[in-house]
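Below is one structure, written out as structure tokens; comments come after it.
A single protein chain has been omitted; all remaining protein chains appear in their positions.
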Amino acid sequence: MLWFILRRCGSAVLVLFLSSVLIFLGIRALPGDPASVMAGQEASPAAIEAIRKEFGLDKPLPAQYLDYVGQTLTGNFGRSTQDQLPVADILAERLPVTLELSLLAMLVAIVVGVGAGIVAAVRRGKFADYVATGFGLAGLSVPHFWLGLLGILLFAVTWRVLPASGYVPFTEDPAGNLQRMILPALVLGTGFAAILMRQTRSAMLGALSADYVRTARSKGLSEAKVVGAHALRNSLTTVVTVLGLQLGALISGAVVTEQIFVIPGFGKLTVDAVLTRNYPVIQAVVLVTVIGYVLVNLLVDIAYAFLNPRIRLSGGSRD
Amino acid sequence: MPMAGLVLVVAFVLLALIGPLVTGDPAAQDYLATLAPPSGAHPMGTDDLGRDAFARIAHGAQVSLQAGVLSTLLAMVVGIPIGLVAGFYRRWLDPIVMRLVDVTLAFPFLVFAVGLAAIIGPSLKGVVLALGFSQLPAIIRITRGEVLAVREMDYVAAAIADGAGDGHIIFRYVLPNCASPLIVQATVAIPAAIIGESTLSFLGLGVQPPTPSWGVMLTTAQQYLSDAPWLAIWPGLMIALATLGFNLLGDGLRDVLDPRSHR
Partner (left out) sequence: MSLLEITDLKVGFDTEDGLVQAVRDISLTLDEGEILALCGESGCGKSVTAMSIPRLLPPATTRLSGSIKLDGRELTTLPEPEMRQVRGKTVSVVFQEPMTSLNPSFTVGYQITEVLRRHEKLSRQAAAKRAVELLELVGIPAPVRRMKEYPHQLSGGMRQRVMIAIAVACSPRVLIADEPTTALDVTIQAGVLDVFRDLRDRLGTAIILITHDLGVVADIADRAMVMYAGRAVEQAPVAELFANPRHPYTLGLMKALPSAAVNGRLAEIPGMVPSPLSDPDECAFRDRCPRAQEDCALSRPPLTRQADEHLAACFHPGGQS
């Protein structure tokens, strides 16, 4: 187990290292002098010179890379070219918004997706199965942003039961916050619920026809225990794996959802930064995304190992 | 169900290939009929500049099809040789390639797209590159897996023992075996690319106006949601139907072509 976690940590560090190199080189692949790129289009020569000093942009590339890593590790991502605020402060303000949205969406996806998947598998070939499977296919085929637009059209424009957009911090107005977050979370969660439902259903069908489930039935256990303990426990590894694999899509989905609902989160920051060529922000945003992604994947791997005694006890690879 | 999928896919391809020929100019503006609801002259209505939504839908289908097919082709052209080489030269290249594949998998698709858009500017080219790159790991893994599986087969082992060259093995045994899983993979990748293209274009990171793309159309629609809701309905419905078609077709093909998915 320890060996397994260490190996996963090792490969996470490797990914982070390679990503930082890619990002570092990416900024330098831009046409023009990196210092003026980082300073923004309307920067004065003095400002450009200050940035060149701060980030050591006159040194050779390897030394620049070391400087860059050093600055990053101390939380210095430079200043936004739009408003000259430190990028680190902007991130600290935007990240919690996106985290809340993602967690709520994840909650929707797990409750709806896993629940519907179990029901569909248990009621295979019955009405409930067709409903869930149909919902799964539809959820898979409908793009987030269209679902978002339809949601706004129905709930905000036609029925006027929810606000169309905007954001209030949870700490200021919890009810208002949830009222504004519920539609985005549903929209973002639907696609994942569909994927989770399909995977849970297929994993549960496999588990329900497994010999060990027949053994569980032969013990005289209740159907709730046979399904809920014996079959579900073996399907959970699939669910966790799918959650890990879909993380990238969740990040992409959050970006789009924030754009539609005008939520001032990390995703909206990303899009705005690209559209205004705000390179210090782009650089930080990409790096933070990769770090978050790698960290959560690491957690998923560890959860996976905990669920699967074969890995937990032997430290073997899951491939 | 797979037949319904095939019908949707064929309809989508026909719309992309023939639609632009029969509909009018997607850029023609009619200032007397802006944001007009669907009518005989404009079956899907018009947008804020009085452009015919149906013409733009048809041309948008072409963009979607390009993004889907080109990115998948790109991923295959680059990925299949890498997978073959990794599978054949297990000792040296394989560990390196597979590590790189892991790293690629660690990048969320949107991060690529954002990075590319930042470097080369938002365009269809950037979208295709980003989509193709994000599909690479799957293609490499499938091809490499088939190489490893095929090499284990008795008749291939016999051919290798008889001194058959790597080229012979690749073209005679490996590639024919890769065909089925790669076709199935394409039915997964193409709809993902269609959604990916429209998402990026919607965000302004992909195809740029005035080029008609379903994503771009939805960006416009968002601004006029309460005045012209039909503008939001059509492009989204098209994306959903095209994607649904590929998904249904893919489910059907998987049952036929991929014996491993059978329970």
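By letter and in written order, the chains are A and B; residue numbering begins at 1 in each of them.
The rule we apply is simple: a contact is a pair of C-beta atoms (placed from the backbone, for glycine too) under 8 Å apart; a residue touches a chain by one contact, two chains touch by 3 or more.
Just so it is clear, the structure is predicted and the values come from calculations on it, not from any experiment.
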Where the missing chain makes contact, among the chains that are shown: A
Kindly state which of the options A:88, A:110 or A:307 is in contact with the chain not pictured. A:307
Looking beyond the chains shown, say which of A:138, A:221, A:275 or A:303 touches the absent one. A:221
For the chain that got dropped from the picture, name the residues of chain A it touches. 125, 210-212, 214-222, 230, 233-234, 307-310, 313
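Going forward, only the chains that are shown with their structure count from here on.
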Separation of chain A from chain B, taking each centre as the mean of its C-alpha atoms, in whole Å: 22
For the complex, give me every residue of chain B touching chain A. 99, 102-103, 106-111, 114-115, 117-119, 122, 191, 195, 198-199, 202-205, 215, 218, 221-222, 225-226, 229, 232, 235-236, 239-241, 243-244, 247-248, 263
Show me the residue ranges of chain A that touch chain B in the complex, using the header's touch definition. 11, 14-15, 18-19, 22-23, 26, 29-30, 137-138, 140-147, 149-150, 152-153, 157, 205-206, 209, 247-249, 251-252, 255-256, 259-260, 270-271, 274-275, 277, 279, 282, 285-286, 289-290, 293-294, 297
